[in-house]
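Notes follow once the structure below has been shown.
And now, subunit A:
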Amino acid sequence: MARETLDKKIHIILDQILVLDSMVEDAIINSVDALKRRDLDMSKRVYAGDCDINKKRFDLENEIIVTIATTQPVMATDLRLLASCMDVVGELERIGDYAKGIANIGIKTSDEPPVKPLIDIPRMAEIAVDMLHRAVGAFVARDLEIARAIPSEDDKVDALYNQVYRDLVKLMIQNPEIIDRANYLMWAAHNLERMADRVTNICERTAYIVTGQLLEYSSSDDEMIAPE
Partner candidate 1 sequence: MNQNGKEIKINVKDFNFYYGKFQALRDINMDIPKNKITSIIGPSGCGKSTFLRSFNRMNDLIPNVNVKGEVTMESENIFEMDVVALRQRVGMVFQRPNPFPKSIFDNVAYGPRAAGLRDKTVVEELVERSLKQAAIWDEVKDDLNKSGLALSGGQQQRLCIARALAVEPEVILMDEPASALDPISTLRIEELIRILAENYTIVIVTHNMQQAARASDYSAFFNMAEDRAGYLVEFGETVKIFTNPTNQLTEDYITGRFG
Partner candidate 2 sequence: MSANITTVNRSIASLQNNNMSTRKIIQKIAFGIMWIFAALAIAMLLWIIIYVLINGAQVINLEFLTTRPRGGVSGEGGMSTTIPTTLYLVVSTLALAAPLGIGAAIYLVEYAGEVEKESRAARILIRVARTGIEILAGVPSIIFGLFGFTLFVSIMKLGFSLLSGGLAAACLILPVIIRTTEEALLSVPMSYREGSLALGANKWQTITSVILPAASPGIVTGIVLSVGRIIAETAIFWVTIGGSYRMPENLASAGRTMSLHVFMLATETRAFDKAMGTSAILIIVIVLLNLVINFISSRFEAKFMGKKV
């Protein structure tokens, strides 16, 4: 039965998205942890591990394409779901790249103590990873309520990012020799801020599957509205 085959395939794909998500979550957590503890080996492992994430992404994309091709016609919700899976897989892979970037920074800065104790950055990572975890869970379950509630938490991450930015700029003004390393830290924070944005995209996709409309999260209203 074509319907059963499609349902089975969708189930497999969603499972694999959860797998990719946990790979990415681990990468972020580990990269930030390694940065904080100056663990060179861990940073290197995360850096190398990005290959696996990329491979997983391509395998998943292929699986989705093959599913679309072989279970025609694909209509309505199924179509929106599979198209959104493609998108979400891409978002996860890019978050994986952010982890790789942070790991790279970890490698570069492991030889000297950090310019300031890392408190806000790990906090950003914690919040962002938690957001990601819930967002992907909502996506796989197609839970609109949960997905709608997550984007507003991006504000917390943004606030922390601003804090880190201000702190580092102050330090750079006081102590120009550390500009280089401070910059690296800013990059790491920036990656985490971008990660939270991507999580918002994933939530928008969840809403798209359920409602058929692609709305954008508007940070001013804390709500999702149609794009201009």
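How these were chosen: all candidates are chains of the complex that A comes from, given by their letters.
Here is the rule we use: a contact is a pair of C-beta atoms (placed from the backbone, for glycine too) under 8 Å apart; a residue touches a chain by one contact, two chains touch by 3 or more; residues count from 1.
Being a predicted model, the structure only gives us computed values, none of them experimental.
K.L.:
Which numbered candidate, 1 or 2, lies in contact with subunit A within the complex?
P.N.:
Spelled out: of the options 1 or 2, subunit A touches 1.
K.L.:
In their shared complex, at which residues does subunit A touch candidate 1?
P.N.:
Per the stated touch rule, the residues are 2-3, 6, 72-73, 75-80, 212-213.
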